[in-house]
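Report on the structure given below.
The excerpt is restricted to a subset of chains, each kept in its original location.
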Amino acid sequence: MIAPDAAVLAARRAEMVALFDTAPIKHHFGMVLTYDEQGSAVFDLPYNPALDHALKGTHGGALATLLDNAGWFTVAPYFDTWIATVEFSVRLHQPVARTHLTARGELVRLGRRLSVARMEVRTPDGALVATGAGTFTVTSAVRI
Amino acid sequence: MIAPDAAVLAARRAEMVALFDTAPIKHHFGMVLTYDEQGSAVFDLPYNPALDHALKGTHGGALATLLDNAGWFTVAPYFDTWIATVEFSVRLHQPVARTHLTARGELVRLGRRLSVARMEVRTPDGALVATGAGTFTVTSAVRI
Amino acid sequence: MIAPDAAVLAARRAEMVALFDTAPIKHHFGMVLTYDEQGSAVFDLPYNPALDHALKGTHGGALATLLDNAGWFTVAPYFDTWIATVEFSVRLHQPVARTHLTARGELVRLGRRLSVARMEVRTPDGALVATGAGTFTVTSAVRI
């Protein structure tokens, strides 16, 4: 697949940031989306005690949410219809507690219908907390 | 590995339900844990609009959280120290919106150090929303 | 998606068995395909020392091949064009050596474009050697 040109991608990434601001889960978790210079989606999640599990570390589901988001929002700007997550894997490398987390996606394969991204979550000091990869499919749903 | 006897497992499952009640994320999502007659962990999540994504469906991260929980709490009662999720996979079969969700785990392999469970999420009418499987490891952390 | 009727499925399964007989890897490994009464693809692999790894157990790649096959051939009869494996996961539960292996697929989700199966490999005494799941997509390639 041929990627859209840089101006289109930049415009769509700006739209994605605006879109994400309308997502209830953004506010419920406290996540912030930006895009880095390579066009990767970056999600910051300042420590939110409401996402702790019973042993008071950050729940793996919060890490999975960051990974899914990082992949989805890295891939989505390449398409003019909505995409859907088909599947993703999560590998948890170390427990984390009471820390800011940053997730980042990276496009691995851009396909006409199916694309693949890999994702990671790190702490501010660079420790690798979780990695994953996922498959995303285009849908017929037209973006507004 | 030889599983603990039924009375021990029943007692630990009751402890797990009490433990989960102390998890901040339980209350932030609105999840309820029970165990079924086979000893599988069952998580109910009544529709919580705060977990919607921007297109107003339930975020895949919420489904991943349910899957992780269903596997972890199915496996945990078999051990007298804490377990940790090593990895899990998530396959999303259909988008869902504005619906109660129920996740269930099933023990696939009980090992001395590494165990495997599979998990699923369904709607009240039985539609299969997501499936997954995961690997869980014992840790040296003693349960209180 | 509505599944084809039973007669069509039965005919396609018979075609699949014939097709697999033309696969060079079938003969290189020594695999045999049948379908069980539920329509699941079953692959038998009598012990083949050529598939041993250096420590003289059966190589995980042979187990992965069985899993991929069990999923692909369980899903394929539902479609009138070829399908392709999008992704699959492999969990290895115990090392095996010098034994016959049997893999079996199970349809989890039948979709218009994307389907999911889960798969397992057992020894003749029923020990669970490996489990997996995968996503399969229809392609536009017409079956002959």
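Letters A, B and C mark the chains as written, and numbering starts fresh at 1 in each.
We adopt the following convention: contacts are C-beta pairs under 8 Å (C-beta built on N, C-alpha and C of every residue); 3 or more make two chains touch, one makes a residue touch a chain.
What you see is a predicted model; the values in this text were computed from it and never measured.
The full homomeric assembly consists of 4 copies of the same chain, 3 of which are present in the displayed coordinates.
The criterion applied here is as follows: only the chains that are shown with their structure count from here on.
Under the stated contact rule, the graph of chain-to-chain touches is complete, every pair of chains being in contact.
For the self-contact between chain B and chain C, the two sides draw on mostly identical residue numbers; the shared fraction is above half. For this structure, the chains sharing the highest number of C-beta contacts are A-B. Separating the centre of chain A from that of chain C, both taken as means of CA atoms, is a distance of 33 Å. Chain centres here are Cα averages; for chain A and chain B they lie 23 Å apart. Per-chain Cα centroids separate chain B from chain C by 28 Å. Residue numbers of chain A whose C-beta contacts span two or more other chains: 86-87, 89. Per the touch definition, chain A reaches chain B in the complex via residues 19-20, 22-28, 49-55, 59-62, 64-66, 68-69, 72, 82, 84-92, 95. Those residues of chain A that touch chain C in the shared complex are 86-87, 89, 113-114, 135, 137. Taken together, the chain B residues at the contact with chain C in this complex read 89, 91, 93, 108-109, 111, 116, 118, 128, 131, 133, 135.
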